[in-house]
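To keep things clear, I will list the structure first and then write my remarks on it.
Here the complex is missing a single protein chain, while all its other protein chains stay put.
Take a look at subunit A:
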Amino acid sequence: MTDNMYIERSCRISENTIWLDGAPYWKGLPAASFIDFAKEAFRLLKVDYPKFYKMDNLSKLVFLAADFLLQQQDKDGIALVMANRSSSLDTDIKHQQSIQEKESFFPSPATFVYTLPNICEGELCIRHQLMTENIFLVDECFPTETIEMYAAYLLRSGKAKRVMCGWAELFQENYDAVLYLVGPNGEKEHTKKNIEDLFR
C-alpha cells in the first residue's frame, strides 16, 4: 500500500522545446515542423529503434516525452494513465483522405491502426516492456481530478508500482505533451495543485 505519493519526474514537449522537471532541456529550430522537430529530438536520444519512423505523430510525441522521462529509471510496474483533447483526429483525417474519393480509394492498414488514441500507449508498452494497466481518456482539457484519482487507485490497490500520467495532445502542428511519473519517492506531493503547476 502506498499512501505517500509523489510526482517523481516530469517531461513536457511543446513549441519545439523539451523541458525536464520544469527546466528547458533542449530546444529545436523555432520554425521547424513537428515532424522535423521530432526527428531531431529522436536523434538526441541516441537509441536504435527504427519503429519510431513508422509511428503516427501522436505516438512519436508520446514516445519522445516518455523516453526522456524514463532515462535511467527503473521501469518495473509502470502503469499508463493518459488523456488528450483531439483523440486520434490527426491520423483520422489522413485515413479519411485515403477513402474520400472513389478514384483514389486506398485505405492503408499502417495508417488505420493509429486511428485510436490508446495506440500511443501501446507503443510505449512495447518500447519499455510495460505489461501494466493502461487507460486513455479524451477531454477538452486535462481532467486533473480524474487522472489524480485513477493513478492513486492504481498505486493504493497495488495494481501498479508507479504510474506515468499525462496529457498527450497533438493535432496537425499544435502539440503539447506533459508526462509525469507518480510513485512512492520524491518531494513534490501528488496533489491537484502540484499537477496543475506542471501545465503552467
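By definition in this document, contacts are C-beta pairs under 8 Å (C-beta built on N, C-alpha and C of every residue); 3 or more make two chains touch, one makes a residue touch a chain; residues count from 1.
Here is the rule we go by: contacts and distances are computed from a predicted model.
With the options "Putative ABC transport system ATP-binding protein", "3-oxoacyl-[acyl-carrier-protein] synthase-1", "ABC transporter permease" or "Succinate dehydrogenase" in hand, the undepicted chain maps to the protein name "3-oxoacyl-[acyl-carrier-protein] synthase-1" (source: UniProt).
The chain that is not drawn here is touched, among residues A:16, A:57 or A:115, by A:115.
Among A:58, A:130, A:178 or A:195, only A:130 touches the chain that is left out of the view. Panel shows subunit A; residues 1, 80, 85-87, 89, 92-93, 95-96, 98-100, 102, 105, 107-109, 112-113, 115-119, 121-123, 125-126, 128-140, 143, 145-146, 149-150, 152-153, 156-157, 159 of it touch the chain omitted from the view.
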